[in-house]
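Structure provided below as C-alpha cells; questions to follow.
The complex appears here without one of its protein chains, the remainder shown in place.
Take a look at chain A:
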Amino acid sequence: MSDLPLIQADRAVPPPATTTSTGGRRRRLRLLSRTDRVVITLMVLVPLLLVTGFVWLPAAATVLLSATNWDGIGPLNEIEFVGARNYSDVVNIYPPFVPAVQHNLLWLAALFVVATPFGMFLAVLLDKELRGSRFYQTALYLPVVLSLALIGFVWQLLYSRDQGLINAVFGSNIDWYGDSNVNIWAVMIASGWRHVGYIMLLYLAGLKGVDPSLREAAAVDGASERRAFFRVVFPVMRPINIIVLVVTVIESLRAFDLVWVVNKGRNGLELISALVTQNVVGEASRIGFGSALATIMLVVSLIFITIYLATVMRENRE
C-alpha cells in the first residue's frame, strides 16, 4: 500500500526500519510494520479479487458482449462488434421483450403500491406494543425465511387447477399458474405475501429508532395519530424509506425464482431476468440478445444502487 494510514500514531516518530510483531513491547506507538502491511493488503486483496472476478468483471463483460455478435461457443477472438444492433433487435424482433418489461413494471407497481404500504401499515399497528404482538410479527414474517422457489410450490397447492384449494372452494376451473391471463397476478400475490413481512420488519426497526419525544410533542400539539405519523414520524424515517424503495425496486428487478419454478418464465410469466437465463441455458443460446437484456437490467439496478449507497453512506457519516 502506497498511501500511509491516517492512524493516530505519532507521525513525528520515524518508522522503525524492520520491526516485526515479535519485536517485544515498546512504549512508543509505531507506524505499521512490514508484516502488518502485508497482512492488511491480503485482508483486502483476497476478498476484493473474489468480488471483482465474480461480480464486477462479469458485469463489465456483459456490457461489452451486448455490442458483439458472439454466439457463446466460438473462440473469443472471432468476436465482431455490431454496435447497438442487439438492442434494436431486442426491441423490434424479439416478441417476449415487451411483455417482459410490462411484467417487470407491473411487478414493481404491485409491490410498491400494495405490498410495501401494507407492510408499513402493519408495522405501525404492531409498534403500539399490543399484547400478542410477538405472535402477529412471527406469523407475518414467517414467509421471509422461505425461498421464493419453495413459495412457488407452496402456492401451487392453492392454485393448481385440479387439486388446488381455490378452485375447490369457489367451484372455478382456472389454471392459476398456467392461464396466461391470470398467472402473473397469481405469482405476484405469492411474491407480495413474502414482501409484506420483509417490509414490516424493516419499518418496525425504523419506527423503534424514532425519537419518542417527537411523537409526544406532536400529541401535545393536538395532532391526531394519523397526522402525527404522516407529518412527523414518516419524514424522519427518510433513510428507511429510501432503503425500502430501493429494496422494492431491486426485488422486482431480480424476481426470477418464482416464475422459473412455475414455467421457466414463458406463457404470460415473461420477466427480463427469465429471458436472460433462457438465452444462456435454454435450447437457443443467443448471447447478444441475452447480454443486451442483461445490460438493461444492470443499468436500471445501478441507478438505484447509487441512490442506496448515497443514502446509507450519508447516514453513516452522521
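In the analysis below, contacts are C-beta pairs under 8 Å (C-beta built on N, C-alpha and C of every residue); 3 or more make two chains touch, one makes a residue touch a chain; residues count from 1.
Note that in this section contacts and distances are computed from a predicted model.
Only one chain is not pictured, and the protein name UniProt records for it, out of "Glutamyl-tRNA(Gln) amidotransferase subunit A", "Acyl-CoA dehydrogenase", "Carbohydrate ABC transporter permease" or "(2Fe-2S)-binding protein", is "Carbohydrate ABC transporter permease".
From the options A:V46, A:A84 or A:A219, the residue with contact to the chain not on display is A:V46.
For the options A:T62, A:S191 or A:T248, the residue in contact with the chain missing from this view is A:T62.
Across the interface with the omitted chain, chain A contributes residues 3, 5-9, 21, 23-27, 29-30, 32-33, 35-36, 39-40, 43-44, 46-48, 50-59, 61-62, 65, 72, 122, 125-126, 128-132, 134-136, 138-150, 153-158, 160, 163-165, 168-169, 193, 196-198, 201-202, 204-206, 209, 239-240, 243, 246, 250, 253-254, 256-257, 260-261, 272-274, 276-277, 280-281, 287, 290-291, 294-295, 297-298, 301-302, 304-305, 308-309, 312-313, 315-316.
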